[in-house]
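Structure, as structure tokens:
This part shows subunit A:
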Amino acid sequence: MAGQAPAISLSSIDKRFGEVRANKDVNLTVARGSVHGIVGENGAGKSTLMSILYGFYEADRGEIRINGNLVRIRSPKEAIANGIGMVHQHFMLVEPLSVIENVMLGAEGGAMLAKGEAKMRAALAKLSADYGLAIDPDAIVGELPVGLQQRVEILKALVRGAEILILDEPTAVLTPDEAEQLFALLHALAGQGKTIVLITHKLHEIMAVTDHVSVMRRGEMVATLETAATSPAELADRMVGRHVLLDVSKGPAHPGAVRLTVENLVIRDAHGSLKVKNINFSLRAGEILGLAGVAGNGQSELLEALAGIIQPTLGRILLDGDDLALTAPTPADRRTHGVLHIPEDRQRMGLVSAFSAAESMILGFQSEVAFGSGPMLSTEAVRAHTETQMEAYDIRPRDPSLKTSKFSGGNQQKIVLAREIEHHPKVLLVGQPTRGVDVGAIEFIHKRLIALRDAGVAILLVSVELDEIMSLSDRIIVMCGGVITGERTPETTNDRDLGLLMAGVTERAA
Partner candidate 1 sequence: MSAPIELPKWADVSLVPVLAVIVAFLVAGLVVLGIGESPVRASILLVQGALGSGEGIGYTLYYATNFIFTGLAVAVAFHAGLFNIGGEGQATMGGLGAALICLKLDFLPWWIVLPLAIMGAMAFGAVWAFIPGWLQVKRGSHVVITTIMFNFLAATLVVYLLVNVIGKPGSMSPETRVFEASAHLPYLHEALAAFGITIPQSPLNLSFVIALVASFLVWLLIWHTKLGYAIRTVGHSPSAATYAGISIGKITMITMAISGALAGLLAVNEILGVQGRLLLEFSSGYGFIGIAVALMGRAHPLGIILAAILFGMLYQGGTELSFEMPRVTRDMIVAISGLVILFAGALDGLIRRPMAGAFARLLKSEG
Partner candidate 2 sequence: AHAETVKPAIVYDLGGKFDKSFNEGVFRGAEQFQKSSGVEFRDFEIQNDAQREQALRRFAKDGFSPILAVGFSQASAVEKVAKEFPKTKFTIIDMVVDAPNVQSVVFKEQEGSFLVGLLAAKASKSGKVGFVGGMDIPLIRRFACGYVQGAKFANPKAEVLQNMTGTTGAAWNDPVKGAELTKSQIDRGVDVVYHAAGGTGVGVLRAAADAGKLGIGVDSNQNGMHPGKVLTSMLKRVDNATIASFQAAKDGTWKAGISVLGLKENGVGWALDDNNKALITADMKSAVDAAAADISSGKIVVHDYMSDSKCPE
């Protein structure tokens, strides 16, 4: 009887975080044994919705039914009891502990670890056999590659006998073939009647693995579609409410002299693992060089190295022929040399949320004489400067003394943009310029970037949004696993071709 009932049905779920309404009257039905996709912009409310289903957050309003039965899920404990397992966007692992300890956590089977542990090892061994999820139970989780860490997360869920498995952007951190394995696993699980909910930004994944797909926008559930009966284009439209990136009108580029040259660059991160493996490229005045790639393949590190925030292990970065490591080692020096930077993460880097808009508006340029002579800082000067910028970039609300955190994502981004552009960059490093930004703002930002290009600025555009790369770039390079897997021009490539390069497949696709 309950067999017909949907595995999950959420009705009119509401959730606020302070000012932000993350979920607005959301309904969702997921059929037993199906793979159900959820797509939506950053900040659309996907994770929130699933976290509510998993009992991590409690909804302000709404009903949850599992297999047709009305349930109250006030904590993950209750979710687990209802056979729900979740692989979070940000892993929930205890790094200093071993795999087995992580898997056992919360399911120890007894006050003493010893006996539960034996059982757990057996269970792990079985799962590994059944689904090819091999893993060393005694490895320290913190020392495992992300791919395996995710495997631990999945194992945690399966070991607890999850009938419903939620995965929040699982492939964001995976290599393409890792992703393939994962999807195989998901199919296998679905085949056994388990229900899968898959959150992702990658529409081709949706098309590839899901049976149904739901689209969220600004906290609302705008559509649930039969995957077979829809298309990436349609999904994209639904996600943003109107057709985005109607290909940006831009004239041909007139590249000038080489501005920035990167030679044999090698970067290790704090833990010493190789992030960028000996890459070379150059950037000309008056062109936009798009850098495509799945998040976490070295773009961020490259960007920060160029901006002087982290130091490369090997190699050189030349500006107009001279080595920046010598002439301008620090971020401050880079700025004075005209290398400006719109960081990927405006919340953490680009702005200080606790500062007023005016204070955020001079971040990085605080020591300029324009803002006060000698050691002093002139509040008046800063305020005046901010007011003009707010006009020029239509930043709302027009209140220099409003706390930065009170501005919406799009307006926050405009603050960063205005600040960097107004300081006449020679080279502009741009990271994810439109992440979590509304459509209007996106167009505004794109127009500005093109204008800068035409004004002769050399622009390096790092984005995970292929469409953005395609429509803005004059040249495109693709990074995968820390190396450049190919260079293209928008004319000579397409999503599929770039996708393959992003997946590390280097031979040219027909």
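In the analysis below, contacts are C-beta pairs under 8 Å (C-beta built on N, C-alpha and C of every residue); 3 or more make two chains touch, one makes a residue touch a chain; residues count from 1.
The candidates were selected such that all candidates are chains of the complex that A comes from, given by their letters.
Quantities reported herein were computed from a predicted structural model and do not represent experimental measurements.
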Among 1 or 2, touch partner of subunit A in the complex: 1
Residues of subunit A defined as touching candidate 1 within the complex: 18, 307-309, 330-335, 341, 343, 345, 348-355, 359, 362-364, 366-367, 371-372, 375-377, 379
